[in-house]
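Every protein chain except one is present and positioned as in the full complex.
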Amino acid sequence: MSFCETQRTRLAPLWDRMLSHPFLLQTRDGTIPHETFASWMRQDYLFVEAAIPFLAALIPKGPASHWEPMTQAIGALIRELRLFEERADAVGVEIRGTQPSFTTHAYIQFLLATAQNASYEEAYTVLYAAERAYHDSWRMVRDGLERSSPWWPFVENWAGPEFAAYVAYLEVELDKLAAEAGPDRLHRMVEAFETTVRYEIAFWEMAMTGEGWPGIPSTNQALT
Amino acid sequence: MSFCETQRTRLAPLWDRMLSHPFLLQTRDGTIPHETFASWMRQDYLFVEAAIPFLAALIPKGPASHWEPMTQAIGALIRELRLFEERADAVGVEIRGTQPSFTTHAYIQFLLATAQNASYEEAYTVLYAAERAYHDSWRMVRDGLERSSPWWPFVENWAGPEFAAYVAYLEVELDKLAAEAGPDRLHRMVEAFETTVRYEIAFWEMAMTGEGWPGIPSTNQALT
Amino acid sequence: MSFCETQRTRLAPLWDRMLSHPFLLQTRDGTIPHETFASWMRQDYLFVEAAIPFLAALIPKGPASHWEPMTQAIGALIRELRLFEERADAVGVEIRGTQPSFTTHAYIQFLLATAQNASYEEAYTVLYAAERAYHDSWRMVRDGLERSSPWWPFVENWAGPEFAAYVAYLEVELDKLAAEAGPDRLHRMVEAFETTVRYEIAFWEMAMTGEGWPGIPSTNQALT
Partner (left out) sequence: MSFCETQRTRLAPLWDRMLSHPFLLQTRDGTIPHETFASWMRQDYLFVEAAIPFLAALIPKGPASHWEPMTQAIGALIRELRLFEERADAVGVEIRGTQPSFTTHAYIQFLLATAQNASYEEAYTVLYAAERAYHDSWRMVRDGLERSSPWWPFVENWAGPEFAAYVAYLEVELDKLAAEAGPDRLHRMVEAFETTVRYEIAFWEMAMTGEGWPGIPSTNQALT
C-alpha cells in the first residue's frame, strides 16, 4: 500500500470526523448561517493568501522537475483569491482586512515554519494532506448543495476535475518521495500528515464556533 | 517614551490579565495542583527546546554586535532545559516524550515562522516580549511562593538578577531597533508584540485547562 | 534622480566595461568562436536554472502585490530554459550535465545566499541589476548581429519588447523600495547593485577565457 493510502487508512477516524464536521454538513444541506459561512470565507482567504509564500518557499528545496508544477499551483492560488473576492462581492461580504483567528494564525504559522524548517518531503506531505482534505471535503458538499447556491463556485473549484488532477499528481509525487525516505524522515512525514488533518478539523471548528484567542474575553479579541 | 514602554502601556489590560492568570496566582499561593504544574512543565520544556533554533535562526539576520549575546542566550536556554530535567527528576515527573498541545504547537510554529520569515526587528520583538513576560510572571510568583517549594528554582531562574540583566539588555537593543525602523516595519513590530502576549496568555490557559486539539474528542488527542 | 538612474550613473565605468566586453562584441559581429559561445550557453543554462529558486525564495519576503509578477517571471525563466535547450539542439551542443565553472558556481551562490539572508530590497536590487544587464547587453548585440544567426533568438528573448517591459516594471518597483529604505538598507542596496555588475563582468570573462578553479591544474578541473 502506498504512503498516502496507508496514512488515509490509519487516520480514517480523524478523516471521517473532518468530512462529517457540522460546518460541511450544513454547507452541503444549505442550512449554514450566512454569517458563519462569511466568517469562514474571511479566514480562509487569509489562509489561501499564506499558502502562496508556503508553496514558493518549497521551490528552492525541491527537485527541478517540481518547479513548473509548483509555479502553476501558485498561479492557481492567485486565481483562488480572485474567486474569494468575487464571491464576497456577490454576497456583500467585506473580505479584506480581517484579523486571523487563533486557529487561522496557528495554521498559517505551521505552514510557514514547515516550509522553512522541515525537510521537503515533510512539507510536501503537509501540502498534499491539506489539498486532499479540501478536495474530499468539497466533494462531500457537492453531494447535496444546490447549483444555485452562492457557494457552488467553491464546489466547482475544489471538487472539480482540474483540482482532482492536481491532487492526484501530488499523491503520485508524495508516494515517490516517501518511497525514497529513510525511517526518521518517514516518521516525520507521518506526523506531518496527522498534524495537518488536526489543523483542518480545528479550522472547520473555528469557522463554526467563531472561537477567539484562549483566555482573552471577546471584547479584547481584535488585534489592534 | 521608548518603544517597549509604549507597548507595555498600550497592552496593559492584556499584560495584567497575563500576570493575574489563575495558573500564576495558584503557583504563587502554593495551591496549584501537582499534576497541573507537571503538565505545564512538560509543555514548557518543549517550548524552551524550540526557543533554541528560534534564537539560532536570528543570528544570521542580526547585526554582528548581537552575535555574542545571542550565543550566550542559547547557552542559557540549554541550562534552562537542564533545570527542567532536574526539577522533573526531583518531583518524579517524566518530562521527556510529551506531545505538544495545540497551543504549544501553535506558539512554537509562531516562533519558528517568525525567525525565518519576519524581519529581524519583528523577531527580536517576539524574543523580548516573551522573555519580559516570563520575567514579570515569575517576579509575581516570587512575591508569595515559599522558598521551600519545589518550584522555587524556576523563580530563581526567571526572576533572578541574571535574567533581569538579560531582559534589560534586550529592551535597550529593541528600543534601538525600533528607533531606526520605518513606519511599516514598526507597525509589524507592534503587532508582533501583541501577538506574543496573546500566545503567553493562551499558554497559561492551556496549562490550566489541559486543553486538547479543537474538534477532536479526548480519546483521539494523542498524536500517534 | 531615481535610485536606479543614480546607480547606473555611478557605475557607468563598470557598466560600459560590461557592454564592451569582447564576448559581446564578438557575438554582435558574428566572430565569436562556436565553442566559446557553446561554453557560455552551458554555463548560462546552469545560471538560469538557479535563478528559479532565487526568484521563488523572494516571494515569501516580498509584498503580496509582487507575488503574481514574480510567479510570472519564474514562468518566463522556465521558458528561457526551453530556449537554451532548443538552441543547443539546433546547433548540436550537449547542454545538460555540465559542471559549473568557478565563476558560475560563485555567482549562483551569491544569488541563493542573497535570497535567503539579505533583505528583500537588497535581493530585488540583485534581480534588477542582473536583468537590466542582460537587457542592455543583448540590445548591444542586436545592433550588429545578423537575423540569420543561430544566436538571434537570444537577442529576441532579452532585447525584445516583453523583456523590456519586465525590466521597466522591475525598475519602477525597485525605485519605490529604495525610496522607503533607511540609510543602512540603502547602503547595502548600493553595494548589492555593484556586486551584481562585477559578477556580470566576471561571467563574460569566464565565458571568454574558459577559466578553471584557481590553483588547480586543468587536468583536475572537472568535479567528479
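Labels A, B and C are assigned to the chains in the order they are written; within every chain, residues are numbered from 1.
Criterion: a residue touches a chain if its C-beta (ideal position, glycine included) is under 8 Å from a C-beta of that chain, and two chains touch if they have at least 3 such contacts.
Keep in mind that this is a model prediction, so the values were computed, not measured.
Novice: Among A:61, A:87 or A:105, which residue is in touch with the absent chain?
Specialist: Residue touching the chain left out of view: A:61.
Novice: Which of B:38, B:112 or B:186 touches the chain that is not shown?
Specialist: Here the residue in touch with the unshown chain is B:112.
Novice: Among C:116, C:137 or C:157, choose the residue that contacts the chain missing from this document, as touch is defined above.
Specialist: C:116
Novice: Where does chain A touch the missing chain, residue by residue?
Specialist: Per the touch rule, chain A residues meeting the hidden chain are 60-61, 117, 119, 180-182, 184.
Novice: Residue by residue, what part of chain B touches the chain that was omitted?
Specialist: So the residues of chain B touching the unseen chain are 49, 52-54, 56-57, 59-60, 64, 67-68, 70-71, 74-75, 78, 112, 115.
Novice: Using the touch rule from the top, list residues of chain C that touch the missing partner.
Specialist: On the chain C side, contact with the omitted chain comes from 10, 13-14, 17, 21, 53, 102-103, 105-106, 108-110, 112-114, 116-117, 191, 194-195, 198, 201-202, 204-206, 211, 213-216, 220, 223-224.
Note that only the chains that are shown with their structure count from here on.
Novice: Computing the C-alpha centre of each chain, which chain sits at the greatest distance from chain C?
Specialist: The most distant chain relative to chain C turns out to be B.
Novice: Grab the C-alpha centre of each chain and report whichever is closest to the global C-alpha centre.
Specialist: Checking distances from each chain centre to the full centroid gives A.
Novice: Take the average of all CA coordinates in chain A, do the same for chain C, and state the distance between these two points in whole angstrom.
Specialist: 37
Novice: Between chain A and chain B, what is the separation of their C-alpha centroids in Å?
Specialist: It comes to 29 Å between the two C-alpha centres.
Novice: Indicate the whole-number Å distance between the mean C-alpha point of chain B and the mean C-alpha point of chain C.
Specialist: Whole-Å distance between the two chain centres: 45.
Novice: Going through chain C residue by residue, note those that touch at least 2 other chains and give them in order.
Specialist: 60
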